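With one protein chain removed, the remaining protein chains of the complex are shown where they sit.
Every chain is named by a letter (A and B) in the order it is written, and numbering of its residues begins at 1.
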Amino acid sequence: MGTRLGALVERLGGQLVGDANLEVTGIAPLTDAGVSHISFLSNSKLRAQAAQSKAAALIVSAADDAFIAAGYSGARIVVPNPYVYFARAAQYFASLTAIVPAAGVHATAVVAETAQVAASAHIGPRVVIEDGAVIEDGAVIGAGCFIGREAVIGAETQLFANVTFHAYCQIGKRGIIHSGAVIGTDGFGFANEGGVYIKIPQTGRVMIGDDVDIGANTTIDRGALADTIIEDGVKLDNQIQIGHNCHIGAHTAMAGCVGVAGSAKIGKYCTFGGAAMVLGHLTIVDKVHVGSGSMVSRSILEPGQYTGFYPLAKNADWEKSAVIVRNLSAMRDKIRALEKIIKTKSEEDES
Amino acid sequence: MGTRLGALVERLGGQLVGDANLEVTGIAPLTDAGVSHISFLSNSKLRAQAAQSKAAALIVSAADDAFIAAGYSGARIVVPNPYVYFARAAQYFASLTAIVPAAGVHATAVVAETAQVAASAHIGPRVVIEDGAVIEDGAVIGAGCFIGREAVIGAETQLFANVTFHAYCQIGKRGIIHSGAVIGTDGFGFANEGGVYIKIPQTGRVMIGDDVDIGANTTIDRGALADTIIEDGVKLDNQIQIGHNCHIGAHTAMAGCVGVAGSAKIGKYCTFGGAAMVLGHLTIVDKVHVGSGSMVSRSILEPGQYTGFYPLAKNADWEKSAVIVRNLSAMRDKIRALEKIIKTKSEEDES
Partner (left out) sequence: MGTRLGALVERLGGQLVGDANLEVTGIAPLTDAGVSHISFLSNSKLRAQAAQSKAAALIVSAADDAFIAAGYSGARIVVPNPYVYFARAAQYFASLTAIVPAAGVHATAVVAETAQVAASAHIGPRVVIEDGAVIEDGAVIGAGCFIGREAVIGAETQLFANVTFHAYCQIGKRGIIHSGAVIGTDGFGFANEGGVYIKIPQTGRVMIGDDVDIGANTTIDRGALADTIIEDGVKLDNQIQIGHNCHIGAHTAMAGCVGVAGSAKIGKYCTFGGAAMVLGHLTIVDKVHVGSGSMVSRSILEPGQYTGFYPLAKNADWEKSAVIVRNLSAMRDKIRALEKIIKTKSEEDES
């Protein structure tokens, strides 16, 4: 199964240089592509590699095309952003072989009578849907998912197997929630009375916008009194923890293992590298980029790239530097003492 | 649905200044509270905000009451610890609307004949309970939970949907385990024979006390030979990992993403910030507080607040400081050389 280049360009745009009737069966990286594949050049450093690719066709920018056109004998699809075009082409090829879950409710699913399930939705085996929950058109609920009371799953949103989506929470349209994710668990809220913790009921919700992806085993706490908010287009990788009452702005992306403590307010178009951590009650403005393994312990009020992790070293070298880091104030004191001695000496010399 | 202030004070204590017949419907933060809400002042910095709150009544300490009484026209409930009172009041309001799962075993649950399930317990859809397990009075086992052989779930303990609770492990009374948590998985124990790992069977249990809360997707390993112990009142947030044979003292709390390696012994009344890590076989005494993102690599034998994470900076600044950190011993050597030169010079000058 595949497509003609002409049909692909008709669907996705781009300027085709080459035979529109050429048949391609899939998409592959430059070095792996065979004669029935298309490939893409999104990094100009790989121009030489691209020119030698066996791919039937290359997705390429105009700037790169000028360089490879002479050496490369296949067809080219010239586009403004080859990586984005690759993504769309890959989506198209994937759609040719995708097995779309059939509409309907599996016989082993347990669906409350008061739940509203669209006729076009797919409810997999062993799913549990509680009272008053709403599953909109074309939504796919994978095997073993739990949907709590009055929760809402938006149109065309897909939950993979074994997702837990708690009562009253909502997700919009075209979202994806991967297996093992837990949405709407209680936030970590206690009052301390003489050392003993008294639980504060968590009565807010998790409200998730459209086009949001949530990774495997990621957890998002429901709000304490108000709601936890995830805006449109947010992309969360696996094993992320979002505390209660957080607000994550649209089109912000977080890599795996990130943790965000409660009531943090994060702007739009931010990125967080893997295992970055954000303390509670902070504000991070739009377009902030936090590096992997970095701890955000104060608000960030200026866009930009921020980092903070201890550099790796051979263990013996790290041990030396770690001892000095522990005693940095002693080092500073020594420098101050030296400065003083030299200053005194200079004054003596001058007098 | 709500309550009269008089009824609330009768139930929870506190000194009411104002109309005992005033009806309130819920609890809300100072700024969000409307005329049918009560609110609370637990942070004296917010006195001015409190005085202007629209809330029908305020929970307040005697010290703060002296300041706001003049400006605030609503009723006040004067108590020793407003935040604790808020927690209890919030529990009360939550109880008014809570939907208590009905006693009984859902038709789709798979319960072994030799399991003992109290008549007052709730066993949700798709639950699996193996041979000899015990579910005590009033326990709630959410949809899709797995309870292994001879495990014990104490009275009034609640497992949310999709918890895995393995064989022989026990949890006491009034606990909460959130979705996706896994209790009693094998510890990470191997003997290495020429590079190849030989598994050491993990035959201990996880023994959990009363009033313990365990967060979503948190994992607690069973002991290797002896047991892993979680004492009364411990509160664990989401995505925490507790290794085999750990012992966590009563009323210790850990925020999300904390990791504790095997055989660590942690005292009572400790707190761990998010993503703090504890190496194996360490001892941490009572009342130790470890900051977020901090690595505990040695035992802590003195109570207090401990921290250790690299401070965040603009990326360019971090790169500069990281290079120097890597070469701190060179910097120390330079300082020593300077000290030596100056010392020599001083001696020359004196001679």
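Simple rule for what comes next: a residue touches a chain if its C-beta (ideal position, glycine included) is under 8 Å from a C-beta of that chain, and two chains touch if they have at least 3 such contacts.
All figures in this text were calculated on a predicted structure; none of them were measured in a lab.
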item	value
Full-complex contact with the absent chain, from B:1, B:119, B:196 or B:301	B:196
Where the unshown chain meets subunit A, residue by residue	27-29, 32, 81, 83-84, 86-88, 90-91, 93-94, 99, 106, 108, 124-126, 142-144, 160-162, 176, 178-180, 213, 215-217, 233, 235, 237-239, 251, 253, 255-257, 269, 273-275, 292-293, 309-315, 318-319, 322-323, 325-329, 331-332, 335, 338-339, 342, 345-346
Missing-partner contacts on subunit B, residue numbers	108, 110, 126, 128, 144, 146, 148-149, 162, 164, 166, 180, 182, 185-186, 188, 190-193, 195-201, 203, 217, 219, 221, 225-226, 239, 241, 243, 257, 259, 261, 275, 277, 279, 290-291, 294-298, 304-311, 313, 317, 320-321, 324-325, 331, 334-335, 338, 341-342, 345
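We adopt the following convention: only the chains that are shown with their structure count from here on.
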item	value
Separation of subunit A from subunit B, taking each centre as the mean of its C-alpha atoms, in whole Å	26
